[in-house]
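One protein chain is absent from this view; the other protein chains keep their places.
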Amino acid sequence: APASAQRDPAYEAARAEGTVGERTDGYLALTGGGDAALRKMVDDINIRRRAIYARRAQAEGATMEEYSFTAGCIAIGRTQPGEKYQAPDGSWQTRGGGAPQRDARCPG
Amino acid sequence: MADDVASDPEAAALPEAPPRRRIGCWASLVMLVFLLGGLLFLWLSRDRIAGDIITDLLDDNRLQATYRIESIGPRQQVLADVVVGDPARPDLTIERVVVRIGPRLGTPALESVRLVRPRLYGTYRGGTLSFGALDPLLFEGDRKQPFTLPDLRLVVEDGRGLLVGDDGRLGFSLAGSGWLRDGWTGEVAAITPQWAAGGCAATGASLYGRLSIRNARPQIAGPLRLDRLACAGAGIAVANVAAPLDVTAEQALDGFGGTARLTSGATALPQVTARDTQGTLRFSWRKDALTADYSLTGTRVTAAGVALAELTLEGAVRTRGGLRRMELEADASAKGIAPGPALDRALASAQGTTHDTLLFPLMGQLRRTLARETPGSTLTGQLIARRVPGRKTGDEPTLTLLVPSATLRGGGGATLLRVSRVQLVDGGGQPLRWSGNALTGGDLPRINARVEQAPDGSLELVGSMAPWRVGDSSLSVPRLTLAHAGGGSWRFAGALQASGALPGGSARNLQVPLDGTWSRRAGVAMWRDCTDLRFDALSYANLSLDRRRLTLCPPRGGTILRLPAGGALQVAAGAPSLQVTGRLGATPVAIDSGPVGFGWPGTLTARAVTVALGPAETATRFVLTDLTAQLGREIGGTFAGTDVLLNAVPLDIRDGAGSWTYGGGRLVLADGSFRLEDRAEIDRFNPLVARGASLTLSDNRITADALLREPASDREITRVAIAHDLSRGIGRADLAVDRITFDKGLQPVALTPLALGVVADVAGDVTGNGRIEWNEVGVSSSGAFTTEDLDFAAAFGPVTGASGTIAFADLLGLTTAPDQVLRIATVNPGIVVTDGVVRYALKNGETLIVHGGEWPFFGGRLVMQPTSITFGVPEVRRYTFEITGLDAARFVTNFGMSNLSATGTFDGTMPIVFDVDGNGRLQGGLLVSNAPGGNVSYVGELTYKDLSPIANFAFDSLRSLNYERMSIQLDGSLTGEIVTRVSFDGISQGEGASSNFVTRKLASLPLRFIVNVRAPFLSLIGSVRSLYDPSAIRDPRTLGLLPTGGSTPSIDQTARPGAPAIQPSESEPVP
Partner (left out) sequence: CITVNAPEEPIVIELNINIKQEVIYRLAADAGTAIDQNAEIF
């Protein structure tokens, strides 16, 4: 099933509205203000991403940073038009039709 | 209302029509007939005898008679075989008639007559008396002057007569002699086996009497006997009557009077029977008017169902115009009144239906009073009866019954009942009308009733009953009107006040208006529209309500109360709203309800009901949207939409529903389902649901138990048992967590929002228990929860295998006791550290105070300095770790670097700073080797050749290097790149290092060998391994990263400028 089908509706809405965006380091972040509830939701998602990165990094003999950076590349690659992502220069961009701006080191 | 009968107009002279119905007094009839017979003889003998006086006489009166003259002498003439009337059926035969003429001056006058065996035959048919041929003589004679007896002597020997009636024959005989005008005496007898006249039939009647005439006034004295007298129409039947008479007629026979004593056997009058009667009668009949006064006593009398030992009537009777206009006055007095079994049976059955109501003791007292007062009770009273003929002929006569006053006095002398001015008017073309007052007294309920006759003829009773009190039951009817509403139904209205027992409860000073109808067919139907009900106290089972005024309305078109004839009581009422206060057992209760509807027997439904149990300030409030109940011996029903707000505990029960029963002082709620919510503004825990919960309220204590489940996963979270003392507002709840299993299906965030962003991906079981206690001061709660093997992801990285017990000093406040211990199998903040022990405390569920943590660390110990974390707040968190006794060898082997070995132990500190996003950085980490230093040696192949000579020298020396002192500086991101500055002091060539001239020379040089390794801490190890382990690197092409056949991209190595140099220690290098 498409990723969005399983996402919590509030998370799905936040992505669609652009109040959250995919960071280059593989984590989710608030793009602007956002209330405590949204921040708690982002924290919750990041905790669960970190746990995966920790486990996978250890299994792959890589650092969590490298793993999360790689995941970031892929996640940004998969953003839907209208969703927000962080460009290599650190600024928040809105995904358009074409390919997103990604770090040179991002694979493929 | 006119008290006594309007004086009716004087009756007009009535034509002589014989009365259609003669009432009674056949005795006078017999005498009349007899006298006429005697008169006939006298009449015959009055003419002078000379020659055929008799024939002249006969001819004068057109009598057809035959006779044989036996002898005619100057002074005596004797006739024989006189036959008057049709010879075949003679009206009169006389064997011998001896007439004697007396010498009187002038014309001879009859002196005496002797009749020997005269036989008179007459008929009395259809009310007319006829002696056949003699009628003209007897009845048509001139009527001018009043009848006078002839002035002669008469001797009758064995006179006999026969009168044939409609269906009966009357034989009579007469003998006697004497001076007719004065001094005649004789014997008279009249016998009839069966005689009917005037609607009455007498059987076995006989009259023997001495007939004497004094002063021209005939007098009969003697016993009149009747076997049986029955007047079917009038409903009169008297058996074996014996009445010695003494009757004297007027000179002109136009009236008579006399006395009679009467005794009779079984007597039956309308509504009245007597075993026997006896009495005296004095009467006179003049000018068609009877005046008599009597005294009559019956024994073992039953009147209208009331048994009287003895009833005496004394009074007078006056009639005019025959019996048409009659007035009877009587003073009645009765003794030994026994209301007869019927009344007591009726009272007993009535009392039977009033079990456990206030009426029961009252009816009991009524029956006891009647039973006590009845023997020896006496009734005295006056009675006036008038019968007035209708104005026009053929009109109904008007019968008026008047009881000025009558008093029933009990055996004990107390006046039980006083009736006054009772008046009954029947006939005269109008419906029965009656009115009167009644007043009861003595120990009986004091009823004062007045019966009125409304002008339209409908009857109306107005009465009241003074408070009738027996023990604590009392009933009073301040006002009652009972009106006949036609068609056999009665309307009643008024007010009623009652105290005492009611079915299943009791009332004190219950005031209720009365408004309803009663009919034999439909029974009682009361309160057709909204009625105000008022009571000082009303209780049902042990729910007692305080003083209150309620408005109850009947169901549409119906009545509130119905008691069908012979059926069971039915009550159905509703109220738009109901506000009552009172007590449930000993617990104060206040009920405020929306529309309420109830039927008894039947159901009670109420909407929007709020029930507050307990003293106002600490009351537990039940808010129900819907309550239904089956009313019966045991009340029960269902409730829905119920919120229970325990005053003392910040937890609310919402949307409760289930069934409840109330009986024997216990309220039991069963199979209850509800939602438990935290009443705090920001919920500390999410709602839990319960099914099959139960609650019991009895003698002021609520006990409840429920199994709380997490709504989405429906998993059991905790069993809770609550005990709450309503009167003191003190209680406790015991929580038992048998097992909470966290997994994909259930996460802590489902239980408490506080966990969001703090822990996630929790897996493992938690067990424990808790207790919440509250009293008027406040709430305290505690609990202890244990896990054996819990994994979870936290802000600082995933934790596995956490175990330990967390003891909460304030469970609801999520504040633990100090110094909680948590064992952590592994935590991975970037570097996996195992077997940690963390001592911490949690405050208000927000602040985690870490007293300290300790991990075995490569043979040494990693100790975390105290710090505190505030959840949910993005903050920079600083942790300082102290390392002691790090065994370099263990460190190296642990990381799987098989071809590298190191010895020596290190101490140091690792300050880690976790930034807002939770990334940990090592800032100023320093590890310093302990004396006497150690050795680092590389045992693997060195494959990279293109390093610079110095690099080659460095790696060559790494092959085996003894150091006196090594210090490692670490800076960088735990999750990313760490810059490590390793500096060796006092180094010398260890065995195995390739020693050549240079190395030997250098060996003695104070060489500090600083290796800056800029590499991810983990990958430092990994990449080193990749140096010597090609398999650790995968061909980028296989990763699809490069177009096949492309050249490998260059790997840039950028040195990190300006790494801090470590000052060499001053120690002398040890070769």
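For clarity, chains are labelled A and B in written order, and residue numbers in each chain start from 1.
Convention: a contact is a pair of C-beta atoms (placed from the backbone, for glycine too) under 8 Å apart; a residue touches a chain by one contact, two chains touch by 3 or more.
Being a predicted model, the structure only gives us computed values, none of them experimental.
Within the set A:Ala14, A:Leu38 or A:Ala71, the residue that contacts the chain not displayed is A:Ala71. Only one of the listed residues, A:Gly32, A:Gly82 or A:Pro107, touches the absent chain: A:Pro107. Residues 1, 3, 6-8, 11, 45, 48-49, 52, 56, 59-60, 62-63, 66-67, 69-71, 73-75, 78, 105-108 are the ones on chain A that touch the missing chain.
Basically, only the chains that are shown with their structure count from here on.
Annotation: 70 Å between the Cα-based centres of chain A and chain B. Against chain A, the residues of chain B that register as touching in their complex are 749, 753, 756-761, 793-795, 797-798, 828, 830, 832, 872, 874, 917-919, 973-977, 1016-1019, 1022, 1025, 1032, 1039-1041.
By the touch criterion given at the top, residues 27, 29, 36, 39-44, 46-48, 50-51, 53-55, 57-58, 61-66, 68, 107-108 of chain A touch chain B in their complex.
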